[in-house]
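What follows is a single structure, and I will ask about it in a moment.
Only a single protein chain was left out; the remaining protein chains are all shown in position.
Let's look at subunit A:
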Amino acid sequence: MQANVEVKSNEPKPKKRAKNKHINWTLTSVLMVVAIFAILGPIYITIVIALKDPSQMTNILSLPKKIHWENFANAWSMTDFPRMFFNTLFITVVNIIFTILTNSMAAYVITRYRLKNKFFNMMYYYFISAMFIPFNVIMLPLVKEVSAFHMDNILGITFLYIVFGLPQSIFLYSGFVKGIPTALEEAAIMDGAKPYQVFFKVIFPLMKPMHATVAILSFMWTWNDFLMPLVLLSDPHQQTLQLAQYVFQGQFSTQYNLAFASYVLVLLPVLLMYVFFQKYIIAGVTSGSVK
């Protein structure tokens, strides 16, 4: 009897599950195809245009009749690629290093003390509230301020990136720090560690997944940012790759093939980084979402 009841109660389930699976799969497939076209379409257009000569621009979807590799060489020299690449790389790397070092430290202190101390709690809300202020609102005052302090250069903008990253980093790190048991710090204190040793030897290494998330977000933001370099970096030698595209487009408004070749060059480092750091990026993003 019992066995019969069990079989009966189990029967509809596999059917239902199979049906669900079918519906999900179709829906997934449709969405994937749409997504592939939405993402790969523009990339296809970028690559084919980058390989064409200007006379072929009438049909943007057509394949190049002859592949013009020289477009890349021209774009390279016209954008002063090596210099711009180095500038962008410098800003990005220095920003990531200092963001991780300083923002994690600030977030740690704020998170640990905000329940005991009103000042730190206020600091937490102060930083978090900054997340809701759009950059455009502070853009013009910032330009004035930056020029008054002579910060309209690579070092100045790097400093600003580190500071402007604080709200988001504090938000991300503090969620993570909350999950680290205070007993670990107390154990380190009992082991004789001084406060900086507690942080750098015990807490900092534990934040690794969040460091990855913060590093990726900082990289994406700094590498791809156009607006802040545009309003702050006036010296042509100190500009970034993104800014170089703008100048480039102004000069060669009809030569889309060179512009698109240049876009591909800018895109490559990001793609390469993704390929090499894929494992960490996915781990970082996942850990960020969970904590």
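In the analysis below, a contact is a pair of C-beta atoms (placed from the backbone, for glycine too) under 8 Å apart; a residue touches a chain by one contact, two chains touch by 3 or more; residues count from 1.
Going forward, contacts and distances are computed from a predicted model.
Trainee: Identify the UniProt protein name of the omitted chain, choosing among "MarR family transcriptional regulator", "Multiple sugar ABC transporter, ATP-binding protein", "1,2-phenylacetyl-CoA epoxidase subunit A" or "3-hydroxybutyryl-CoA dehydrogenase".
Mentor: In UniProt, the chain that is not shown appears as "Multiple sugar ABC transporter, ATP-binding protein".
Trainee: Based on the whole complex, identify which of A:188, A:216, A:243 or A:261 touches the chain you can't see.
Mentor: Per the contact definition at the top, the residue touching the missing chain is A:188.
Trainee: From the list A:62, A:77, A:147 or A:197, which touches the chain that is not on show?
Mentor: Reading the full complex, the residue touching the unseen chain is A:197.
Trainee: Could you list which residues of subunit A touch the chain missing from the display?
Mentor: Considering the whole complex, subunit A reaches the absent chain at 116, 181, 183-184, 186-194, 197, 201-202, 205-206, 208.
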